[in-house]
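To start, the structure under review is shown below, and the notes come after it.
As you look at this complex, bear in mind that one protein chain is not there, while each of the others sits in place.
Chain naming follows the written order as A and B, and within any one chain the residues start at number 1.
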Amino acid sequence: MIMNKYVNPDNLYIARSYLTTESNKTGSWRFLRPCYDEKTAPCSIACPAGEDIPRIEMMATQGLFKEAWEKILIENPFPSVCGRVCFHPCEGSCNRRDFDSAVAIHSLERFIADTAIRYGISPELEKKPSRKQRIAIVGAGTAGLAAAWFLSLLGYSCDVFEASSEVGGVLRWGIPLYRLPLSALRHDIKQITELGVAIFTGKKVSKEMLSELKKKYDAVFIGCGHSLGMPLSVPGENLSGVSEGLEFLRQIRDGKSPVCSGVTAIIGGGNTAVDVARSVVRLGGKALLLYRRRRQDMPALALEVEMALEEGVELEELVAPAVISEENGKILLTLQEMKVEGEECGRDRVIAATGKNRQVRVERILKAIGMQASESWQQADRTDNEILTLSHSVLDSRGREAVMVLGGDIVNKTKSVVDAVASGKQAALALDILFQEGIEAVVPKLQACLVGPGSSLSMEIFMGGERRLRNKHVVSYEEINTDYFRFSPRVTQPRLLKEERIQSFEEIDLKISAHMAMKEAERCFNCGLCNQCDNCFIFCPDTSVILGRDHQGRHINYDYCKGCGLCVVECPRNAMSLGEEKS
Amino acid sequence: MKRVLEGSHAVAEAVRLAKVQVISAYPITPQTHIVEILSQYCTNGTMKAKFLRVESEHSCMAALIGAQSVGVRTFTATSGQGLALMHELLHWAAGARLPIVMAEVNRALAPGWNIWVDQTDSLAQRDTGWIQMYCEDGQEVLDSTIQAFLLAETVNLPVMIVLDAFYLSHTYEPVDVPEPEEVDRFLPPFAPKFQLDTAQPCAFGSLVGPGDYMDMRYQIALAMDDALIRFGDVEDAFAALFNRRYGPVEAIDCADAEIIFITSGTVTSTCRLALQELRAQGEKAGILKIKLFRPFPVDRIRKELQAAKKIAVIDRNFSFGASGIFAQELRAALCNTPRHPVVFGYVAGIGGRDVTPELLKEIYWLTKNSEVPQKESIWMGIQEVKYAD
Partner (left out) sequence: MPTDVLDRELVHSGHVGCPGCGATIAMRFVLKALGEKTIMVLPACCWSVIAGPYPQSALKIPVLHAAFETGGATATGVRAALDMKGDTETTVLTWAGDGGTFDIGFQSLSGAVERDENFIYVCYDNEAYMNTGVQRSSSTPYGAWTTTTTGKDWKKLRKKNIVEALVAHRIPYAATASIAFPEDLLRKAQKAKNMKGSRFLHIYASCPTGWRIPSEMSIKIARMAVQTNIFPLYEVEEGLRYTINYRPKEYLVREYFRLQGRFKHLTEKDLDQIQQMVNEDWELLLRKAGEHV
């Protein structure tokens, strides 16, 4: 406090300072109290896997690609896959949309995963000590593999039983290569197996085998997905020219080239329908996509639809199959025209436009209207009160045998890859809680691991990582100080040309450069997170932000902070809060 | 070495010999001869000093406050309006305890414009905390200026050397100009007691609450008291080397005098002539020349005047609504003594009017022939004014 020990104030009594102002504790002026308060980004709650997107992009901005990859893996073992095929709801809630356009989160996810592949990096993730319980997993699809991943991280040994010859489920057999190359899938799966998960392929689990598993293991996760097509429920649907779209895709992924001459009608509006249509085009056929609603209602990704149309797929909206019949070796499809009337479930309702029918002649029909479980035991009984029904899984711990957990498409409302990941994660966390603390603890403990006010679970929060400290408040666009951001166009995803695309099943989306990726990552507002920009320190009029003494990198010296609130307002990303001072 | 010098040049030579490091000045007649010479000395290397050609007297004093605060010896000269403009900073310099030395050539204040001698400008600054010395001739100017630096730096108060416009500033007289080595023996290099220094950062002159302010002001009062004692020490040291001494006051024929003139500046020299004539006529007259006006040497004045019956104070200045300023000071100095002479106040020589031996003798007879003063201030030589309707 004494500034200058050389000065003897008694020497000459003049107005010459010898103390600093630090004896004035101006903190007593304060009636508002700023604090560091990291909050929740809207993208991270929109992500069913609860990925810490703002942190991931921050790391990517800093070139910390390995760390960014690990940050994804702690919540989702499939970055390479999701970077390509996820429907990225994150981007839909990106705050940057109100500024210019959403951050290309999926492109960055893919870039980060690709970079890990390119440099052969192994993730270093925290793994809990081994537990004695063993878990059997039925089905090596996304949900099963995700469950195995999270259970392994939690210290459980897992054995996965897969009916087919290769793992991956729909990812392996149901998604065309131009969207998801095999190498991308295998890389993600490699991380899972390297964690010590044992996978047995060609092991179809029957009802009998399930009884065996229930004896040998402490828990059985059933994530076998849906393999039975939904019926069209129209006359003639069992004709030989009518088959399942997913089966069609499976043949292609099995190395076969199903005949596609002439016109193939595809019924449906989801991603499978579009995948099938585009595959038909690639095999030299003509694809006619028939959908009972309008294009804007299609569940398929808009971009996929757009590219399909570019590639020559024909789309007919507002038509539903009414009758299928055979005529001269061809299929005669009678279509009921539909019209929009009223609303249901938040979207326009369509009803049959009476008396308006027409007919099309096609070579074959491929159905893509959804799938269902092939066996009854693969369905969850949601009526039993003693069964714990969660958002993405169903737990049955009755009896003395193994706990039964159902997950993946057989329980998920949204049948997406990322929801399957969410399911595996939820199941893994629920089992861990159940084993360690009992069934009653499951719901409250899971509740504590939700990302913000949303429904996505965070493994990092469950493991006690720094993310658990984050305020549940979701940062809105108005809370971003946009003065610190410049307009910057969203990265343009480089793609094969239309002409190149239809020649083969080559992946359409090309790699983006590290430079482009970092530039794109820089666009991220990092909503609610501190990226050490130091604005709080820079603008503090009271020299009350002290650098470098704790994990945050700085702290507020409340002895002097007058509570002006500048640090909070000038925080570009709302990583600080101003609260009332309690006297 | 004896040289024939203007009073202004005597100041300049003293400043040269004092090895002043920063000089700042703004032109005003009749002070200009002082700084013209100094400017040349700085340009031709005679002096190793910075000459700041500032844009006003106010800035001139501000610049010296800045320079002196860094711990160098500083000097300026001004006059009349210039001094009035400096007023605020005169307080500042003293309050900051900066030993700045200034030559002030007494000049009448406008309006109307008048460049001739009048002491009101400097006397109006009597409460600023500056030591003031009124000089009679070129030699005294030179000697006092050299002494001023030592005195100022000893007590940490600024000093004003005051000389009459033209009668002294522009009058050539033989002056003994000492050698630099001799002056060096008398005046060591400036050793500041405080200074702006980045190695020991302090703030100077900040906000001071009532608790400290009054005590600090008391310290200035004490320093002024001390200056009276130090003035004697400085004169002793100077006399030992140069064999010249002036005293805070000079008493001429006062021992047996019944009527004593109180004078300052060049009027003293004129008065010496009048005194000779009066004494030749057998009149018991004397002169008390006041050199040191601040601090006011009250004890010496009382002592020198204790035997006199009357004093005739010659004021080349006036405090409107009161009286001549020296007269006020004399009354104040004497009123608490048990037996003191009657004080007659005369205002003469305002705005450069000549004060002749005849005028002074007239004052003598007026004083002698009155038991008590007819008025507090008697304005000498006033003409009847005819006002236009």
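Convention: a contact is a pair of C-beta atoms (placed from the backbone, for glycine too) under 8 Å apart; a residue touches a chain by one contact, two chains touch by 3 or more.
Keep in mind that what you see is a predicted model, and the values were worked out from it rather than measured.
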item	value
Neighbouring shown chains of the undisplayed chain, as defined at the top	A, B
Of B:A84, B:C202, B:I259 or B:A333, the residue in touch with the unshown chain	B:C202
Given B:A62, B:A285 or B:I363, the one touching the chain that is not displayed	B:A62
Sole residue of B:L5, B:A18, B:L52 or B:A84 that reaches the chain not shown, by the stated touch rule	B:L52
Touching residues (missing chain, whole complex) on subunit B	21-22, 24, 48-50, 52-56, 58-60, 62-72, 74, 88-89, 92, 196-198, 200-209, 212
Chain not shown, touching residues in subunit A	3, 9, 15-26, 29, 483, 534, 538-544, 547, 557, 559-560, 562-566, 568-570, 578
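Methods note: only the chains that are shown with their structure count from here on.
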item	value
Complex contact set, residues of subunit B against subunit A	96-97, 156, 193-194, 200-206, 208, 212, 215-216, 219
Contact set on subunit A toward subunit B in their complex	3-4, 6-7, 11-18
